[in-house]
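The other protein chains are all here in position, but one chain of the complex has been omitted.
The block that comes next holds subunit A.
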Amino acid sequence: MSSSSTTTTTTRLLMLKASDGVTFEVEEAVATKLGAINNMVEEEGSEDLICLPNVNGKFLGMVLEWCKKHANNNTNSDKGNDEVNKWWDKEFVMDLDQNTLYHLLMAADYLSGTELVDLLTEKVASMIRGKKVEEIRETFKIKSDFLPGQEEEIRKKNSWAFE
């Protein structure tokens, strides 16, 4: 019995359906890198088609590309793979434009891809540290909603951080 269950887990294919109807056929070991899918597989057991109404095909594809890379490299675990993964990750996030980064991060968060969220949030952090408040508002499309005088008060309190 144990041998048959091992075979099922390594070769089982899952069908993931994105919000725009695009489907992806992926090995269970790849898809379960995502906490949300892992939970669904554990709960629902036999269900092979998983619908993901909050992610579109483009970003789901990117998330799965990341999962595939990391699942493969986990199976033959030698030290060199760590370095390979790091370089791969670096390339992966290097040329992401802000819009893609945002949607990818939302997708990774929704799918509970913790490691991918870490990678992407670090990328966002590298883009915002040292920036001015106005630049942050522009990046995050935030409008100041302070009452008149409130912002000046906070700036005064933290004046040292505005050099």
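Definition applied: contacts are C-beta pairs under 8 Å (C-beta built on N, C-alpha and C of every residue); 3 or more make two chains touch, one makes a residue touch a chain; residues count from 1.
We take it that contacts and distances are computed from a predicted model.
Trainee: Name the chain not shown, per its UniProt record: "F-box domain containing protein", "NADH dehydrogenase [ubiquinone] 1 alpha subcomplex subunit 13", "Eukaryotic translation initiation factor 3 subunit I" or "Ubiquitin-conjugating enzyme E2 2"?
Mentor: Going by its UniProt entry, the chain not pictured is "F-box domain containing protein".
Trainee: Which residue from A:22, A:51 or A:127 sits in contact with the chain not drawn here?
Mentor: Going through A:22, A:51 or A:127 one by one, A:127 is the residue touching the chain not shown.
Trainee: Against the chain that's been left off, what residues of subunit A make contact? List them.
Mentor: Its contact residues with the unshown chain are 86, 89-90, 93-94, 98, 101-102, 105-106, 109, 117-118, 121-133, 136-137, 139-146, 151, 154-155, 158, 160-163.
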